[in-house]
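For this view, one protein chain was removed and the others were kept in their places.
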Amino acid sequence: MFKFLWRKLRLAHLRKKNPLPRMYRELSPDLEVNLTAIRRELGASPDLIIRRITVGSAPATTGALLYIDGLIDQQIVHRDIISPLLNGEKGRKGQDSKGLLEYLVRQVLSVGAVKKEPKFEPVVQALLEGKTVLFLDGQAEALLLATEGWEKRAINEPDAERIILGPHEGFTENIRINTALLRRKITNPGLHFEEMKLGRRTRTTVAIAYLKGIVNEKLVAEVRSRLKRVNIDLVLDANYLNEFISDAPFSIFPTVGFTERPDVTAAKLLEGRVAIFVDGTPVVSTVPVLLVESFQSPDDYNFPYYYATFIRWFRYISFVLAVLAPALFVALGSYHQELIPTPLLITIKSATEGTPFPLVVEMVMMGAVFEIIREAGVRLARPVGQTISIVGALVVGEAAVTAGLVGAPTIIVIAITAIATFVVPDLLGPGIILRLFFTILAGVFGAYGILIGLLFILLHLTSLRSFGVPYLSPLVPLSPGDLKDVLIRAPIWAMRTRPRLIGWSQPERQPFGFGSSGTEEGEEGEAEDGG
Amino acid sequence: MDQGRISAGQLTLLVMSFTIGSWIVLPTGLQSGQNIWLIILFGLGGGMFFACLGLLLYRRFPGKNLFEIHELVFGPVIGKFFSLLYLWFFLQTGGGTLGVFVTMLKSTVFTATPDLALLVPWVIIVIYGCRRGIEVIARSNQPLILATVGLILISILLVLNIFEADNLLPFLDKPFSRIAWDALGVAVFPFGQGVIFMMILPRVNRQQKVAGAVFGGLIGAGLVLMIIQSLAVGVLGKVAEVLVFPTYEFYRIIDIAQVLTRLELIPLLNFLTMGFIKIMLCLYALAFGTAQLFNLRTYRPLAIPIGVLLLVVARRIFPSVSEHMRYFEEVQPYYGLFFCLVLPLITLGTALLRGRARREMAP
Amino acid sequence: MIVLMILIFLLLFLWEAPGLMAQEYWRELAVFTILLIVGLVLSLLLLTGVKLPYIESFWLNLFEKIV
Partner (left out) sequence: MADDRRKNRIFRGSLGLLLLSLVLSGGCWDRRELETLAVVTGMGLNYAAQGDGYEVAFQIVRAAQLQSASGGAGGGGELKPVWILRSTGPTVFEAVRNATFQSSRRLFLSHNQVLIISEAVAKGGLLPALEFFVRDHEPRNTQWLLLTPDEPVEILDAAAGLERVSALAIVDLMKQYQLTSKIKPVYLADYIKTRIEKTTANTLPIIRIYETAGKKELLLDGTAILKEDRLVGFLDHKETRGLLWVLGEVRGGVITVDLPGGGKATFEIFDAIPKVKVEFKEGRVQVKIEIKERAGLGAQTTYADLSTPEQFKKLENLQTKAIEDEIRAALAKAKAYKADIFGFGEYLYKHDHRTWQRLQKEWERYFVDAQVEIKIEAMVEELGLVTRPATYRELRK
């Protein structure tokens, strides 16, 4: 306790000693002062380009263009800023320096977004964001010219969320492109973005997106206030924020959803959820999130409903298998042999005869080996990774069995589990943890242990909430109307209401059935459902 | 205290789980053999009567739980004494369920494991659930009772080929007094133990639906118990009378094409999950009631020590199953009647006698 | 074994007490502590093999004496 208090005090002290960078200092009318200040702020960075120019001729005003190389679009700067400034201004005379800035903005510069800025700090920030800054001597204001342009990744399909049918585009690292991708999906004035800068040092752009009219305003306010409370040094990925704003930071279950797909995001917004975009990452968080969402794939909505239902059930089964198969095998194999049918028992027994370790140890050991192989396969370059998997899976497994270290059934169970784990990628982490948890419990108490684990997880899940929505809904508490997208994937025309607990402010999506789709509501309903 | 709210539907399911509780594998009154369904029916009637009594009392003091009612009716001192009696009753109910639970596990699956090793993890999750409040208990109950009822319905299909309706005959071959006594036993336990819900009724969000929810739950539980015990007797015949756990045993006989066989985990699962809810509710009522007794602001910290007490009680509840059976045969009907008939009647009578003035005083 | 038991109860106390103290729930703390001590005493009695009466047997005997 005391140690904790002491640490807290020290942190507060440190905060006082290192105040944040000088904010809101005014710019000076003197060009050289400004330039020096900027140089001092950014250090002797070679990528800071200072291009001195002279504007006008009669009273020629000296000025300087500043930008950071690599963050700007060279073409824009040359064509739309430098050349009009240098060429178009030769004939101009008698322009007093007071009106010069205004004049330049209105008649000379042909870039889009231009902003006058009298303060120092925003100027530096703008420079770092890829804007070009124009200082004129004698002006205590700078012009911020939107010239952002840098090398960016093309829009391609996210690796983590592959689908067979449907749109193959994913978000990129650029927040502007991402918001644009979303706008392309939802052409509706109700789509609002709210931007803020988070990360004391990285000043990362974070945007909240929601559909006005469908979203519950309280939810937006809650998201806003939780984001405002985030006091963090750096934001590199959506998860940096997720861990701050999640309802249950200690739970292994994700209470903030994430996706890399614009179509999924659009569908979630249309159900009344809020999305959080973070600049610099293709991952978009959506809240509130439910457990069942992890089992839904965009493909479910791109395939016929009967097939989608069928596949979804396989996903449920796979997850249960991935979590429980080793535990059940351990429980049956070392506690409840009477529950195995006799012929199967004899087969398993003959395969495990002479193995030196208890089944739990075998299972945990082989599970660990598998995790190592998987991790190595992910980290290494792709061709090498594949080799690793083959060597790992085949050679190690085969050798372990022939050497009599582990029984062949163990390898089979681990292999099935391993594959089943990947069917529900959203719950990969929880799945692995739960598997270990259940395996150990089964090793100690057999089926009783598994039951204890299940009850514990059930209690935990029922007490979880994600932004006020019970995590297990619509299963617990049961809302039968919402099971249309949980137990089955109902035909799209039959999914006429949004999830009750999330989209209750505007429950109806579309009239039931194939009716004429002239109305606004009907068109909204066409976006496929992701949640 | 607990701000959680549950819906009437959740209350129904809670009443069902609580009533099914441990009775599902260790039924009393199986001495009446094939007439078990009749006994459950009569018992259900008795249970409904007790519930009526409780609900009448509750209607007089809406929004108040049993302990608050006691204090309103008898004043703080005698009221607290009455509440203390009920605390003991809850403790014995919870401890008894826990005791049966350990006996069951020890005589079927975990013969070598010491009692404590089985009890401690169980009590830990019960405490965990209890501290999360009634809302979480009610919610986690939903899938459990659904699973139980589902499994029992599936069992009907599973035993179709070995079920002999003849085994439910003859009808009423025992003297009626015997059947009435057994029915009284069933009315008191498990149906009468529902008096514990007097602690939970104020937590329901739509008060006008409370009575329907309680009756619905009792009837549902009665049906489930009737089905499962009739199945057991229909499959086992008179052997059911000599078995300690007839429901468990009849699942062991199921053998469908050598694939669906060795299904004894089903009754164990039903029993454990239902018993889990029952013990959790007992602990909740105990912790909540104790907190109320001492005018505390939160009941949560009490879950741990009372959980420990439950554990101790569970180990000293009965020395053997036969003793337990004898207790249920001879004492429990009177003992239970005291708590689900006599005490509520006294309370109701006093409330009626002291009449208006009291009622107006009650906010 | 006795030491272990006391240790476990101490752990239980440590688990709950700081939170209660922080919120200044003194009454709660008192009731909690008393109940915990009762639990500890009973557990120790059980552990040391003192023959506590079985509850249901107790009622049975009482009942038989009355009738």
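Each chain carries a letter (A, B and C) given by its place in the written order, and its residues are counted from 1.
Keep this in mind: contacts are C-beta pairs under 8 Å (C-beta built on N, C-alpha and C of every residue); 3 or more make two chains touch, one makes a residue touch a chain.
Small disclaimer: the values here were computed from a predicted structure and weren't measured.
Undergrad: Among the chains you can see, which ones touch the chain that has been omitted?
TA: For the complete complex, the undisplayed chain touches A, B, C.
Undergrad: Of A:Gly199, A:Pro298 or A:Gly446, which one is in contact with the hidden chain?
TA: Selected residue, touching the omitted chain: A:Gly446.
Undergrad: Given that one chain is not shown, which residue among A:Asn178, A:Thr355, A:Thr439 or A:Gln510 touches it?
TA: A:Thr355
Undergrad: Can you list where subunit C touches the absent chain?
TA: Contacting residues on subunit C, toward the hidden partner: 4, 8, 11, 14-15, 18-19, 22.
Undergrad: Using the document's contact rule, name the residues of subunit B that touch the chain not shown here.
TA: Those residues of subunit B that touch the unshown chain are 107-114, 117, 120-121, 124, 166, 169-170, 173, 236-239, 241-242, 249, 252-253, 255, 261-262.
Undergrad: On subunit A, where is the contact patch with the chain that was removed from view?
TA: Residues 4, 8, 249-250, 333-335, 337-338, 342, 345-355, 358-359, 440, 443-446 of subunit A touch the chain absent from view.
Here is the rule we use: only the chains that are shown with their structure count from here on.
Undergrad: So the centre of each chain is just the mean of its C-alpha atoms; given that, what is the distance between subunit B and subunit C in Å?
TA: That pair's centroid distance is 24 Å.
Undergrad: Mark out which residues of subunit B touch at least two other chains, giving numbers and ranges.
TA: If we look for residues of subunit B contacting two or more partner chains, we find none.
Undergrad: Touching at least two other chains at once: which residues of subunit A meet that condition?
TA: In subunit A, no residue touches at least two other chains, as defined above.
Undergrad: Which residues of subunit A touch subunit B once you look at their complex with the stated criterion?
TA: My answer: residues 335-336, 338-341, 445-449, 451-452, 455-456, 458-459, 462-463, 470, 472, 475-478.
Undergrad: Which residues, counting only subunit B, touch subunit C once they are in their complex?
TA: Listed in rising order, the residues are 92, 95-96, 290-291, 294-298, 301-302, 304-306, 308-309, 312-313, 315-319, 323-324, 326-327, 330-331, 334-335.
Undergrad: Please name which positions on subunit C make contact with subunit B in the complex.
TA: Those in contact with subunit B are residues 9, 12, 15-16, 19-20, 25, 27-29, 31-32, 35-36, 38-40, 42-43, 46, 52-57, 59-60, 63.
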